[in-house]
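Encoded as structure tokens, here's the structure I'll be asking about.
A single protein chain has been removed from this complex, and every other one stays in its place.
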Amino acid sequence: MPNQPIITLTTDFGPSSPYVAAMKGVILSINPDVRLVDITHAITPQQVQEGALILAETTPLFPTDAIHVAVVDPGVGTDRAIVYVEFAWGRYLCPDNGLLSRLAERAKPLMMVTVTRERFFREQVAPTFHGRDVMAPVAAHLSLGLDPAELGPLHKTLKQLDWRGADKVANRISGEIVAVDSFGNLVTNITRAMLADVPTDETVAIRCDDHETRNIFTTYAEQPPLTLVAVIGSNDQLELAIVNDNAKIMLGVEVGTPVEVVW
Amino acid sequence: MPNQPIITLTTDFGPSSPYVAAMKGVILSINPDVRLVDITHAITPQQVQEGALILAETTPLFPTDAIHVAVVDPGVGTDRAIVYVEFAWGRYLCPDNGLLSRLAERAKPLMMVTVTRERFFREQVAPTFHGRDVMAPVAAHLSLGLDPAELGPLHKTLKQLDWRGADKVANRISGEIVAVDSFGNLVTNITRAMLADVPTDETVAIRCDDHETRNIFTTYAEQPPLTLVAVIGSNDQLELAIVNDNAKIMLGVEVGTPVEVVW
Partner (left out) sequence: MPNQPIITLTTDFGPSSPYVAAMKGVILSINPDVRLVDITHAITPQQVQEGALILAETTPLFPTDAIHVAVVDPGVGTDRAIVYVEFAWGRYLCPDNGLLSRLAERAKPLMMVTVTRERFFREQVAPTFHGRDVMAPVAAHLSLGLDPAELGPLHKTLKQLDWRGADKVANRISGEIVAVDSFGNLVTNITRAMLADVPTDETVAIRCDDHETRNIFTTYAEQPPLTLVAVIGSNDQLELAIVNDNAKIMLGVEVGTPVEVVW
């Protein structure tokens, strides 16, 4: 383990939630040398799919020995398992409810353990707050060098979520908006790979609701302010943006609105 | 002192406020080895009682040598004192306006000092920002090992807030909602201790406004989605929740709404 191991936190507790501070207190009480990094605490409450997307987008960028704790846990207190999962690019601790299913598409886990050994939990475990009473202390013990095999038996199968991908038929791709960022840019589930043989000129039309733009650009700022533009965003997914304005508000669309590329 | 002492910050400056960044800059300029942890900056402006509740809920979970700086300070610039207070579970620096009164119910302070020694303040002290100009530099000096007795004379009495507790008469407990978390769960001032001899079955009714539920459960997820349930939450207080939804919005209630338990 490095001198100051990294633990990241991803939750749906809300920004500035004291629940997050409680988890940090528990971690630092066990290992005061941990370096804590917030991924986000603004996951829409109980939206496991949104959590899975954000974990996939951010956590592989961290050092490979970082421990990523994710608490989006609508089933807290039921018999859903808590799992430790090791990938080549990082270590994860979270409920087994699909939070890792986007990451698990990239590669097979190197190790999976069902977390059951109570000696690494807090003395009293509140049935509504496993983030503070189970995941935080277990992550802290792992950061001190605990062998994950000590946490419980091997875990067999990771829960998968169903992902609705975009469809490509002849000269048409049908997808939808899957996220809206803080600029109001509309991120779709249409990937760079699907667009590989699509022309990037005036012959391609991108439609969202009853709005249309032509051409796929490489950056927002090539077009005049207030223009609707399509670009391949920083996560290799097609995005729609209004130059210098908020596309979500201007277009009146939202997550789930269909997006079509036709050429 | 540890190699990298911990200073936590709790304020009503608002999430992402540059005032918080200013305090961090001042602290790190004096001691670049401090490990900063945000408790929350989303205390409702000038709500000392809310700050007192959050300090009590979170800070005792931290290492006992952590220094907790709390700035909810409607009286900034008046003659209210700034105090250094040491408890068995942690060290605090804040205005003496009741912020510590919830913590002080648990145990007597080990040491209390009125912070007056200006040589540990910033050179210029703005009368509207003692967080940046007094508490931040004093906390940084303490983190370097400064003896708290150097900060000023012993402090006599800590200001107390009046807490409205729940009442228990015969087979009825009358309390109220005291907080709403980011999930919309309603936290009451009815404690686990008060519920010790209350049955946990269909003979107990929990009422909030004109809504009623029966039975006290141990976790939210035991009941079907959209059911109103009562549970004892992670802070040993009775909570009302709507399974997989937001009870505050669904019930149209708020902090201060009466809650009754009858059996």
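Order as written gives the chain letters A and B; numbering starts at 1 within each chain.
We take it that contacts are C-beta pairs under 8 Å (C-beta built on N, C-alpha and C of every residue); 3 or more make two chains touch, one makes a residue touch a chain.
Treat the numbers as computed from the prediction; the structure is a model and nothing was measured.
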{"item": "Contact partner of the left-out chain, one of B:S16, B:T64, B:N171 or B:T218", "value": "B:S16"}
{"item": "Among A:L28, A:L158 or A:V231, the residue in touch with the chain that has been omitted", "value": "A:V231"}
{"item": "Touch with the omitted chain, as defined above, among A:T59, A:S101 or A:T188", "value": "A:T59"}
{"item": "Missing-partner contacts on chain B, residue numbers", "value": "12-19, 21-22, 24-26, 28-29, 32-33, 36, 45-46, 74-78, 126-129, 132-133"}
{"item": "Hidden partner interface residues of chain A, rising order", "value": "2, 4, 6, 8, 15, 35, 37-42, 54, 57-63, 66, 181-184, 218-222, 231, 233-234, 239, 244, 246"}
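Keep in mind that, in the parts below, only the chains that are shown with their structure count from here on.
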{"item": "Where chain A and chain B are represented by their mean Cα positions, the distance between them in whole Å", "value": "30"}
